[in-house]
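Every protein chain but one is kept in place in this view of the complex.
Take a look at chain A:
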Amino acid sequence: MLEFKNVSKIYNGNKKAVDHVNFNVDEGELVVLLGPSGCGKTTLLRMVNQLESITEGDIHLNNKSVKESNKIEMRRKIGYVIQSNGLFPNMTIEKNVMIVPDLLGWDRKKQLDRFNYLMELIGLHPDEYRKRYPHELSGGQQQRVGVARALAADPPVMLMDEPFGALDPIIRTKIQDEFLQIQKEIKKTILFVSHDIDEAVKMGDKIALFRDGQLQQYNHPFEILHRPANEFVSEFVGQDRVLKSTSLYSVKDLVDSVSLTGYQKAGSVQTVQEDTSLRIVISKLLNQEAEQLAVEDTKGKIKGILTLDLVEKFLYKQIKETPKRTG
């Protein structure tokens, strides 16, 4: 779907921002471009929609070189979301969201339906926000509208440059969750820039980790966390990488892999849902909120008891027994 072929970018004839990068992104995949600030993530992203020229190498989108595509037409088929939302302050929310469909000449009815659909998708009431202006919205709402605008003409590909980077942590977590939910529904091919390993692990089907413009490792979050390709990767993901990997799993994954301790109806036990992240489970167990947790399935039936020992066993199994996956 999206192929980076030996891509390099040199600014002003001397500053090498992207250095011979090779990797492919499959359809429907969300790939996080990760790395410290200044490592060339934004530059790489902007070469895809040709906001920056490619110095050397090429990028293919659907087997066609982006260099040879008509820039304007191509950009209208690629969603683009930036950190500072970039909404047009002089336009209403509806005009903002519908700008690309409008340029593409969609009729009024089709635009209206699409606007309503998108606003529902991002969790804002269409009629309430239609005639409002960007500055009347909170930061989180503006960012949601930015996402809706990028999705407006239903582009197969989305480029997102630290889309939630400017939001405060609580809103950020919330929007990340919402967006993952949306992605489940829309299945876009997404390049998502981040400098935050936690965000990358949470959002990415795959992570491409960069340093000084060079690709260090490109693989599933699990592989990055458990089998760092080199010193830099291992340092970047941090010494708590095993803990970080726990957010990759839900209670259900654990239940499917190791058997729970039996449950006796004695005293009161805290319950967790099957879709809870393992990270939260560990936090609860360590927090002395409870020594054990009862796992509840979607129907409210208790399936068994979960303890720290079991979590440890599960993680050990994952790390040692999961076959090596490649990007």
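Annotations
The rule is short, and it goes like this: a contact is a pair of C-beta atoms (placed from the backbone, for glycine too) under 8 Å apart; a residue touches a chain by one contact, two chains touch by 3 or more; residues count from 1.
The rule is short, and it goes like this: contacts and distances are computed from a predicted model.
Its record in UniProt calls the unshown chain "ABC transporter permease", which is the match among "Carbon-monoxide dehydrogenase small subunit", "Alpha-D-ribose 1-methylphosphonate 5-phosphate C-P lyase", "Dihydroorotate oxidase B, electron transfer subunit" or "ABC transporter permease". Contact with the omitted chain, checked across A:17, A:61 or A:87, is made by A:87. Only one residue from A:7, A:150, A:175 or A:260 touches the chain missing from this view: A:150. Not every partner is drawn; the one left out touches chain A at residues 46, 49, 51, 71-76, 79-80, 82-92, 99-100, 103, 133-136, 146, 149-150, 159.
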